[in-house]
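A single protein chain has been removed from this complex, and every other one stays in its place.
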Amino acid sequence: MAHGWEMQHDPAVVVIGEDVGANGGVFRATQGLQQRFGAERVQDTPLAEAAIAGIAIGMAAQGLKPIAEIQFMGFLYPALDQIINHMSRLRHRTRGRLTCPIVMRMPHGGGIHAPEHHSESVETLLCHVPGLRVVSPSSPARAYGLLLAAIRDPDPVMFLEPTRLYRASRQEVPDDGRALPLDRAFVLREGADVTIVAWGAMIAETLQASAELADTGVDAEVIDLATLSPIDATTILDSVAKTGRLVIVQEAARNVGVGAEIAAIAAEDGLFDLLAPIRRVTGYDTVMPLHRLEREYIPSVRRIVDAVRGTMADPR
Amino acid sequence: MAHGWEMQHDPAVVVIGEDVGANGGVFRATQGLQQRFGAERVQDTPLAEAAIAGIAIGMAAQGLKPIAEIQFMGFLYPALDQIINHMSRLRHRTRGRLTCPIVMRMPHGGGIHAPEHHSESVETLLCHVPGLRVVSPSSPARAYGLLLAAIRDPDPVMFLEPTRLYRASRQEVPDDGRALPLDRAFVLREGADVTIVAWGAMIAETLQASAELADTGVDAEVIDLATLSPIDATTILDSVAKTGRLVIVQEAARNVGVGAEIAAIAAEDGLFDLLAPIRRVTGYDTVMPLHRLEREYIPSVRRIVDAVRGTMADPR
Amino acid sequence: MRTVIEFRVEYLQRLDPDGNAVGELPAFARDPDEVLRMYRAMTLARAFDAKAVNLQRTGQLGTYASCLGHEATHIGIGAAMRAEDVFAPVYREVGTQLWRGVTMREILLYWGGDERGNDFSGPRADFPWCVPIATQTLHAAGAAMAFKIRREPRCAVATIGDGGTSEGAFYEALNVAGARALPVVFAVVNNGWAISVPVAAQTAARTLAQKAIAAGIPGLQVDGNDVFAVREAMSAALERARGGGGPTLVEALTYRLSDHTTADDASRYRSAREVDDARALEPLLRTRRFLEKAGRWNADRERELLAECARTIDAAVADHLAAPRPSTDAMFDHLFANLPERIREQRIAARRHAGTDGH
Partner (left out) sequence: MRTVIEFRVEYLQRLDPDGNAVGELPAFARDPDEVLRMYRAMTLARAFDAKAVNLQRTGQLGTYASCLGHEATHIGIGAAMRAEDVFAPVYREVGTQLWRGVTMREILLYWGGDERGNDFSGPRADFPWCVPIATQTLHAAGAAMAFKIRREPRCAVATIGDGGTSEGAFYEALNVAGARALPVVFAVVNNGWAISVPVAAQTAARTLAQKAIAAGIPGLQVDGNDVFAVREAMSAALERARGGGGPTLVEALTYRLSDHTTADDASRYRSAREVDDARALEPLLRTRRFLEKAGRWNADRERELLAECARTIDAAVADHLAAPRPSTDAMFDHLFANLPERIREQRIAARRHAGTDGH
């Protein structure tokens, strides 16, 4: 929907990717766009992710604003060379002469019983790269507003769309062209006892957990990170200063995840606010399993609740 | 040298990469091997990193032990698809039926006035990947012992060789086939006041800084992480329990770096040992600059000393 | 301008859609028992495939990629290979895998979301299913390099789809295989579509066989609905490879009669008419006609065969459905030979949380 709005209002916006045309994308995110805007502005590419990223760079450097789709985040890897070595640095390298106003959209995370490699959440690989913005929406409304912002941003934005969100119940979103701010976390629930930071699909479990916790008298503040890089440290630190406790929820494997950065920021700039050790509730440091076990891998409401209860019981 | 020993003792070991044959590698790490072991066991590959990783997987799955060289870490990206989607998980995927006893060697980091893309330190991208070990030596002796261990390990090891080390003064290393342990950090200097964790080339600056600090009465414990993933948390936490202060030194960009994971571990499992906020001394969250400014990017002795002095002055 | 070098791409067909021989049949096709063996395998693959689709539709299997229409290509490849060769498939080569001894239970386990399905009890050295398009071609090249270094008379075979030929990894594999004269055969299964993208939108190359020319290796087209042609071309290529003659690319022209996977709806992007036309050329019918003309097949035998297939399949399905759910430990098993301490702790944590949260 955000695609349509912006293509209508900005002739420089084009859409490329595998099966984005007649098929409208495997999650139907680009449905109807080719009919509306033609086969040049909405182009199926050959099956080649390095090519998708590379031609997006070439187009962007010559004045277009490509929205490029990677079919699943597990197929992002062939595109990383182009993204890291060029997309993230063309502006820097040429001192602002050539730029990359590109949005790379890709489904993120699991929980929909998809085949192997279709459930990855490897935002770390993108967040560590200087020159990229990494954004992940947690609801249809946020997807609309943040995607608009991403398309309008003059720099490359990696836009990670939670697969569980495509499947979740529909939410009415007004198609009003109103963008949400990038580089800003959103406080979804105010609370006094503990700060929980999460993003993307995990916001659902986190909100559910905070509701359960509220029933037992624990008042959690829930922060939707939204822009995963750069991190809005101020919002997080302000919250921790208030609550004194921090739990981070991430679907990705734990080791060197975005959650580690959040914990590090708190341990650097909010250490004396912390009344209890930080806790991370994350995917395990193992391969995202095939779907029979995926629910055991993805942090559950129970695991979040347990972690928060644990932190409330600290210090021992 | 470790190559030669192991090729001599294990006929399954083969070496592949760009210019590893007649040229002996751009840093001469494989010099003389082709003459000694022939052009089949020491093979120049076509110029294609995805191919290097992919054929290493094919060879390993069929019983060989490839040591594959990526010419510089900045050229690793085309190989990531093979490394992440296959090398790290073939054992897991096939329930142990097919395995990847592979060492991927690559020069790491800057400081030698090399051209663009030749000075990258993006260990984060590998450390986040379940199923990989990531190792970086900090001296020629450690390079010998850790490389032997990596070759002998039944799983894939990413072996990051600091470019500054190739250029540093020679150290006599006995060619005795003795490996060092993986998954273990090394305490290079014992100290009581502050724990400094570093790895690879940054160990040089860190040791220099700790010497300077000693002169002014600050007794730093220096830990060489050595295996960057999985992290030897015990050694770090034990040290922090003793010193109460933690400074992490990393050449890579700060955001979601390995240093963040170390900080997170301390904030989870060593929070009440911390007398002062953790500090990270890191590369900036910007592109590794061309060589005129690379020394401004790489953490300097001065920056490390300043950070340690700062942490000693905390809490404010 | 002076001509430096010339190339041609040839096309092989041995069995036309009516079941008539074209040109001189290879020896195996003149052996009716061998033809029967292939026909039975093709029929079993089709029956199994239909069952798998059905299981998915009824919620008993995850997303599944049907091989409907690909049976001649799959069995032709399988029949040309030796047991000691290794196979690096994509995700659709059920026919070849069954031929090589991957069990139905294993196939169902995999698509049912269980890694144990990749622990093939039959072809122990074969590569597992491969979802990241084109990556498997490099594994085959690497395996072939291992065989070459160890001087073993074995070959590797990789399959790849028409869409897959757009990925850089595919060309890298062709090129390194050519440069080092590796004993590997690349079978391009051109079924006309890569999800919603037809071959003509995938490349300006009029054949996919000509992609071999870029690597300086031989390439040819075969009728992929003709099990004789596929087997003959693959056998010749394998022979050549085994003899040190290097790699070959074989493009098998077939058609994806099914949706891309059970998650796809092909009617969104292609006409029923096109599918109908393709169905007329499908591989089983012509093989059956050939056998009937040779007096080796009739409706009774067909019925018997189908019943036999159904029994085999039903037994495998029952076996599969009875397979116990893996424990959370399975997530950590085989991650490393020696699981690092921090991950051992996670294994314990996972056990603690197993079965919470309603699952």
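For clarity, chains are labelled A, B and C in written order, and residue numbers in each chain start from 1.
Following the convention adopted for this analysis, a contact is a pair of C-beta atoms (placed from the backbone, for glycine too) under 8 Å apart; a residue touches a chain by one contact, two chains touch by 3 or more.
As the structure is a prediction and not an experimental result, all values here were calculated from the model.
**Q** Determine which of the presented chains are touched by the chain that is not presented, and list them.
**A** Displayed chains contacted by the hidden chain, ordered by label: A, B, C.
**Q** Of C:P89, C:G142 or C:G178, which residue touches the hidden chain?
**A** Checking the options C:P89, C:G142 or C:G178, the one contacting the hidden chain is C:G178.
**Q** In the full complex, which of B:G58, B:P78, B:G191 or B:P230 touches the chain missing from this view?
**A** Candidates B:G58, B:P78, B:G191 or B:P230; residue touching the omitted chain: B:P78.
**Q** One chain is left out of this view; which of B:R184, B:K242 or B:H291 touches it in the full complex?
**A** Of the listed residues, the one touching the omitted chain is B:H291.
**Q** Would you indicate which residue among A:V173, A:A211 or A:A233 is in contact with the undisplayed chain?
**A** A:A233
**Q** For subunit C, which residues touch the unseen chain?
**A** Within subunit C, the residues that touch the unshown chain are 1-13, 166-172, 175-176, 178-179, 181, 201-207, 209-217, 220-221, 246.
**Q** At which residues does subunit B meet the chain that is not included here?
**A** 18-19, 21-24, 26, 44, 46-51, 74-75, 77-78, 113-118, 254-255, 284-287, 289-297, 300-303, 306
**Q** For subunit A, which residues touch the unseen chain?
**A** So the residues of subunit A touching the missing chain come out as 14, 40-41, 43, 45-46, 48, 50-51, 53-64, 78, 81-82, 85-86, 90-99, 130-131, 133, 153-155, 183, 230-231, 233-234.
Methods note: only the chains that are shown with their structure count from here on.
**Q** Measuring centre to centre, with centres taken as mean CA positions, what chain is farthest from subunit B?
**A** C
**Q** Using CA atom averages as chain centres, what separation in Å is found between subunit A and subunit C?
**A** Roughly 36 Å, centre to centre.
**Q** Rounded to the nearest whole Å, what is the centre-to-centre distance of subunit B and subunit C, using the mean of the C-alpha atoms as each centre?
**A** Each chain reduced to its C-alpha mean, subunit B and subunit C end up 40 Å apart.
**Q** Quick one: report the Å distance separating subunit A from subunit B, using the average Cα coordinate of each chain.
**A** Chain centroid spacing, subunit A to subunit B, equals 29 Å.
**Q** For subunit C, write out the residues touching at least two other chains, lowest number first.
**A** Counting only residues that touch two or more other chains, subunit C contributes 115, 132, 168-169, 335, 342-343.
**Q** Can you list every residue of subunit B that touches 2 or more other chains, as numbers and ranges?
**A** Within subunit B, residues 50, 78, 81, 85, 92-93, 130-131, 230-231 contact more than one other chain.
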